[in-house]
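Have a look at this one before I ask anything.
With one protein chain removed, the remaining protein chains of the complex are shown where they sit.
For clarity, chains are labelled A, B and C in written order, and residue numbers in each chain start from 1.
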Amino acid sequence: MNEPRKTPAARLSRREALLFEAGIKLGGVFHQYLGMPVSPRTATVLARAVEAAVGLQPFVRSVRVRVDPGRGGPLGRGRFAYRYLTAEMLEVTVELVDGPVAVEARLTHRGDLRFPLMSVVRVGPPKGPRRRRRSR
Amino acid sequence: MNEPRKTPAARLSRREALLFEAGIKLGGVFHQYLGMPVSPRTATVLARAVEAAVGLQPFVRSVRVRVDPGRGGPLGRGRFAYRYLTAEMLEVTVELVDGPVAVEARLTHRGDLRFPLMSVVRVGPPKGPRRRRRSR
Amino acid sequence: MNEPRKTPAARLSRREALLFEAGIKLGGVFHQYLGMPVSPRTATVLARAVEAAVGLQPFVRSVRVRVDPGRGGPLGRGRFAYRYLTAEMLEVTVELVDGPVAVEARLTHRGDLRFPLMSVVRVGPPKGPRRRRRSR
Partner (left out) sequence: MNEPRKTPAARLSRREALLFEAGIKLGGVFHQYLGMPVSPRTATVLARAVEAAVGLQPFVRSVRVRVDPGRGGPLGRGRFAYRYLTAEMLEVTVELVDGPVAVEARLTHRGDLRFPLMSVVRVGPPKGPRRRRRSR
């Protein structure tokens, strides 16, 4: 990074910096979308929109979002027969790449912990051939 | 509504109840999506996802969302060359219908007021033939 | 309103305009705060912050927010022993006043409907003596 800096910066390896960036992505997804109205019919367009948004962020090579409204428990009736996005419905896997280093991280709801767990599932070389960074 | 009620309810006309509901939709949109990463390439999928979400809510007959990332000012460079959704970029028009009454309301950013203005643009009969409520 | 208008505006009575505004407030609260980390120890400061925010909005005379983390089900263990705000925990009552007209509206989670219900609980004259609008 050649930008002028007003804040001090710790020296991090690529691997370390990617881990920080991976956390930013998952923390952001969790706190951005909860509460969105969602139904089985709209779950896919919502998942694609979240993927498109995360895909814009620095170092993101790929992102896969799954929204499963069925995990929200039984539906209400009549005009209340839709849901809003809750943590239980959301699963996100993101791969970040910087040169030879890749970090894959995941947000998934753990019923046993009653918690949306964010974890790093893999650190290592990028999977498959280097794809061109999508133009924006 | 035949649901049991734990809270008292004011008696409202259909027109009045729709005005309340229209406010819910616009207030919700404004407070749900600000901060989402967005670019000219992803603006459309984001707008469609917001439309799908709002379209699930009670009484909504139609909704049109426009996201214009260009209103966010000049872009940064390099890996900062994308934006996150700000109020300036967002324009939403929603039509709610209950029987013979329609309310059309709009969220638009008013540069002269430096404010995201939500207003009711029309109250009257529904436009065009009654469409079937989309199944969910 | 004497502001220049780029969008058309429906003619609404004060009562009608307040109903629209009441919807904006409740819709906004619901979609802004879900996902915030919260515990019994922090529930009060969170509720006060939401009240302060809503209290800034046009026409709001008073607002009362209750956050009850206990409605979120049993806690996880160890470092997962906190919760994030869900719709079940949130109850908001807001009173809007414009001259002689007051609207009181409420967001509360209805277990029987499995739904966060927003409703107008009262329309009529303001309660008690007119308080001075808080200066900002």
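Keep this in mind: contacts are C-beta pairs under 8 Å (C-beta built on N, C-alpha and C of every residue); 3 or more make two chains touch, one makes a residue touch a chain.
Because the structure is predicted, anything quoted here is derived from the model rather than measured.
Undergrad: Please identify which residue in C:P8, C:P37 or C:G70 touches the non-displayed chain.
TA: Result: among the candidates, C:P37 touches the missing chain.
Undergrad: Contacts of chain A with the missing chain: which residues?
TA: So the residues of chain A touching the missing chain come out as 3-4, 6-10, 12, 15-17, 19-32, 103-106, 108, 110, 112-113, 117-123.
Undergrad: In the full complex, which bits of chain C touch the chain not displayed? Write them out.
TA: Missing-chain contacts on chain C: residues 28, 32-33, 35-42, 45-46, 48-49, 52-59, 79-82, 134-136.
Undergrad: Kindly note down the residues of chain B that lie in touch with the hidden chain.
TA: 30-31, 34-36, 73-77, 80, 84, 86-87, 113-116
Everything that follows uses one rule, which is that only the chains that are shown with their structure count from here on.
Undergrad: What is the identifier of the chain with the smallest separation between its Cα mean and the overall Cα mean?
TA: So the chain nearest the centre of the shown protein is B.
Undergrad: When chain A meets its copy chain C, do both sides use mostly the same residue numbers (more than half shared) or mostly different ones?
TA: Chain A and chain C contact each other through largely matching residue numbers.
Undergrad: For chain B and chain C, let me know how many angstrom lie between their CA-based centres, rounded off.
TA: 18
Undergrad: Approximately how many whole Å separate the CA-defined centres of chain A and chain C?
TA: Centre-to-centre distance between chain A and chain C: 30 Å.
Undergrad: For chain B, write out the residues touching at least two other chains, lowest number first.
TA: Each of 28, 32 in chain B touches at least two other chains.
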